[in-house]
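Just one protein chain is left out here, and the rest sit where they should.
Going in written order, the chains are labelled A, B and C, and every chain counts its residues from 1.
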Amino acid sequence: MTSEKRPKRVHDFALTRWRGGTVDPRPCRIETRVRYAETDQMGVVYHANHLVWFEMGRVEWLDRLDLPYRAIEKEGLQLPVIEIGCRYQAPARFDETLVIETRFIGVTRARARFGYRLIGPTGIPIAEGYSEHAAVDKDLHPVRIPDWLLEVLDQPAESEEEQPA
Amino acid sequence: MTSEKRPKRVHDFALTRWRGGTVDPRPCRIETRVRYAETDQMGVVYHANHLVWFEMGRVEWLDRLDLPYRAIEKEGLQLPVIEIGCRYQAPARFDETLVIETRFIGVTRARARFGYRLIGPTGIPIAEGYSEHAAVDKDLHPVRIPDWLLEVLDQPAESEEEQPA
Amino acid sequence: MTSEKRPKRVHDFALTRWRGGTVDPRPCRIETRVRYAETDQMGVVYHANHLVWFEMGRVEWLDRLDLPYRAIEKEGLQLPVIEIGCRYQAPARFDETLVIETRFIGVTRARARFGYRLIGPTGIPIAEGYSEHAAVDKDLHPVRIPDWLLEVLDQPAESEEEQPA
Partner (left out) sequence: MTSEKRPKRVHDFALTRWRGGTVDPRPCRIETRVRYAETDQMGVVYHANHLVWFEMGRVEWLDRLDLPYRAIEKEGLQLPVIEIGCRYQAPARFDETLVIETRFIGVTRARARFGYRLIGPTGIPIAEGYSEHAAVDKDLHPVRIPDWLLEVLDQPAESEEEQPA
C-alpha cells in the first residue's frame, strides 16, 4: 500500500526463509473475478481470500504439468500448506478481474514452495505471497515427497543463487 | 508439522521482517470452536481460516484495551492487513475448541503488528503467525497512526531487544 | 426487512414443504459474535454466513442430546443438507453478539429437518430458516436413518398438526 515496501525484485518475498530457489520457466497466469462474497465492510476484499486465489493458481500450475492436484490426492498423497506469507500492496475490489500469477520456487525431499503475484485490472500489483507445502499420506502422516512428484517438479531450470533478503 | 521447524521461542515467527518488539504485558486468550464449514476435504481446517481466527483474537485484544475495533472505525480510521504470515504446526479439526492467543508486537507511526498462537485441545500448538497493519482513512488513503491510538497501543512495556531470526 | 413478510408464528417458514411437525421440547440457544470476515461491502453480514450459523446451532443441538455430530460421523453416517431456506429480516453487523436458536422440526425414515432463528442484540429478529438433511454413508450413498438415531431424534413431543403455509 506504500511504495517503500515495494519489493525490489519479483518474488523477493516468496523467498522468505527459503534457501536456494530457481527461476521458474513455467510461470502460470489465470484470471479470477472478485465475488461480492469476498469483500468485507471496508469495501475491499477481505485479506484471507487472497490465499484462496493462491490455491487456484497452484492448482492450475499443477494442471499445466499434467499433474492435477486431484490426481495427486488419488495417489494417496496430500500437500498441506505448512507456511504462508502474503504482502498486500493495493486493495482488490468487487467485480475486478485479477490475474493470478504462480511460480514454482523450489522443492526439497520434505517441502515444496510456490510464489504468487496478484495483479489488478490496470496492471497494479495487488499482493505477493508464497506457500510452503509438506507431503503427507491419507492419514496426514508426513512422508517424503515421492520420486515421481520430485522429478516433475524439479525439472532442470536456470539456477539462480538467491538468498532470502 | 515436523519437529525441526518448531520455533525456539514464542513469537519468533511474529518478528519476521520486524525490527524491535516488546514483551506484550497484555496477552489475550479467547476460545473458538471449529465449524464444519471451516474444514476441507483433507478432513482438517482449510488454512485460510486461521487468518480469520487471528482477526478474532485481535478484535478481542483491542476490546480489552477499551478500544473496540468498531469504535476505531467510527473515528474514521481503519487498520487493513498489509502483511500476514502463518506457520501451520498441526491440523485443526472439526469441533475442537482452540485457544487463540494474541500479543501486541509493536507499533510505528505507520504500522502496527500483532502476533498469534493457536493452541489445540491438548495444548498442542496448531499454528503461529502475525499480521501487520497500516492505518487508512475512510477512503483507504494512508494516514499516520493517530496519537490517541498510538498512546493506547504503545504503553510502556518491558523492552526486549529482539531481532528477526 | 419489511413488516408484511413477518411470519405469523415462530417457524412458519421452517415448515415450508414439510408435512407434520412437532413442538420441539428441546430448543437450543447459543451465541456467536459476528466476525469482520463475515461482512461484505454492504456493511453487513453476507447472506451465506447465516447458513454457517445454522450449522453451529445444529451441532450444539445434537450435543445436548449426547449425540455429537462428530460421533455420528464416526459411526459412518453423514447428514448432508439437501434443502435450505432462509428469510432475512434485518441485517447482522460486525461485532454484534447474536443468539442462534435451533429447534427440531421432524424426522422421517429418509429425512430430518431443523428450524432456526437468529436474534440480534436488542432482541430484533435477524433471520429464520430451516435445513433438511438426508442420511448417507461414508461413500455418500443414501441410507435410511438408522434406528439408534431415529429414537433419539424422535422422542415423544407434543404433536401439533401443522401444515405448510
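Note that in this section a residue touches a chain if its C-beta (ideal position, glycine included) is under 8 Å from a C-beta of that chain, and two chains touch if they have at least 3 such contacts.
Keep in mind it's a predicted model, so treat the numbers as computed, not measured.
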item	value
Missing chain: touched chains present in the view	A, B, C
Contact set of chain A toward the excluded chain (per top definition)	33, 35-37, 52, 55-56, 59, 68-70, 94-95
Absent-chain interface as seen on chain C, which is shown	1-2, 5, 16-17, 42-44, 47-49, 51-52, 78, 80-88, 91, 110, 134, 136, 140, 142
Residues in chain B touching the chain absent from view	36-37, 39-44, 46, 48, 94
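The working rule: only the chains that are shown with their structure count from here on.
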item	value
Core chain by centroid distance, with centroids computed from Cα atoms only	B
Interface composition of copies chain B and chain C: same or different, split at half	same
Centroid spacing, where centroids are CA-atom means, of chain A and chain B in whole angstrom	22
Chain A and chain C, separation of their C-alpha mean positions in angstrom	37
Centre-of-Cα separation between chain C and chain B, whole angstrom	32
Contacts with 2+ other chains: residues of chain C	36-37, 94
